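Pasting a structure below so you can have a look.
Let's look at chain A:
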Amino acid sequence: MPDIEIVENLKRDLGEKAIELSNPGVRRIFLGVAPRDLLPAVTLLRDKYDCAYLATISGLDKGDAFELLYHFASPAVNINLRTEIPKSAPSIASICAVIPGAVLYERELQDMFGILVEGLPDPRPLVLPDDWPAGNYPLRKDWKFERPQEVIPGGKP
Partner candidate 1 sequence: MSFEIPIGPQHPALKEPISLRMTVEGEVITGVDIRLGYNHRGLEKLAEDRNWIQNIYLTERICGICSHSHATCYVQGVEKLMELAPPRRGLYIRYLVAELERIHSHLLWLGVAGHEAGFDSFFMYTWRDREVVMDLLEMISGNRVHYAINTIGGVRRDLDAGQIAKILEGIVTLRKRSEYYFYIGANEPSFVARIAGVGYLSKENAVALCAVGPVARASGVARDVRKDDPWAVYDEVDFEVATADSCDVLGRVVVRVKELLESYKICEQLLKSLPAGDIAVKAPRKAKPGEVVSRYEAPRGENIHYIKANGTDKPERLKVRAPTLANYPATVEMLRKGFIADIPLIFAAIDPCICCAERTVTLIAAGSGEESVVRMSDLRRRAIARHQNAPVKRNAVWPL
Partner candidate 2 sequence: MAALRTLLYLVVYPGLLFLFVYSTFCEWFDRKIYARLQNRMGPTHTGRFGLLQPIADFVKLLAKEDIVPEAADKRLFSVLPIIGLAVVSTAGLLLPVWNFDLAAPGLTSFSGDIIVVLYLLSLPTLILFLAAWSSANPFSTIGGARVLTMLFGYEVPLFLAVLGPAILADSWRLAEIAAFYQAKPLLLLTNLLGFIVAVIAVQAKLERTPFDIPHAETEIVGGTFTEYSGKKLALFRLTFDIEMVVSSGLLAAVFLGGFPGGAFIGFLHFVVKTLFVIFLLSLLRALTSRIRVDQVVSFAWKFLAPLAVLQLLVTILLKGLLS
């Protein structure tokens, strides 16, 4: 199925829900939806577009909002589902019920951006150390790491 056809189909199936629909490269489609339409959109992609394979979820700190990109892939095309949630209330519904393999990526989002993923079957921290200070989310842009002075072991300065 060529890209144009998929874009047309998506336009027809999602209608108003598709805030953004673009096709910047060969076999690359970017699709934007509102957070409340996320689950229906993911279900649609899985059932109708053969996109049961979620490659990953990218988070991006845009200053006052978080952008979440769900990278799906089918044998024909790579669909990137974009949604945006406000930084003041960072919370998103989990898609684990639809795509069970998403659990690690959603846990990573929680760790890295402090986004609350609701309905996650296993919400424990994934990658951060156990004694990581609360409220520190490394991939937010306002989180800066102060580089310590280099000290070479062995006594000499």
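On the choice of candidates, all candidates are chains of the complex that A comes from, given by their letters.
A few notes on this one:
As a working rule, a residue touches a chain if its C-beta (ideal position, glycine included) is under 8 Å from a C-beta of that chain, and two chains touch if they have at least 3 such contacts; residues count from 1.
This is a predicted model, so every value here is computed, not measured.
Evaluated over the candidates 1 or 2, chain A touches in this complex the candidate numbered 1.
Partner candidate 1 is touched in their complex by these residues of chain A: 24-25, 27-28, 52-56, 58-60, 69, 71, 73-76, 78, 80, 99-105, 108, 111-112, 124-131, 138-139, 143, 145, 147-148, 150-153.
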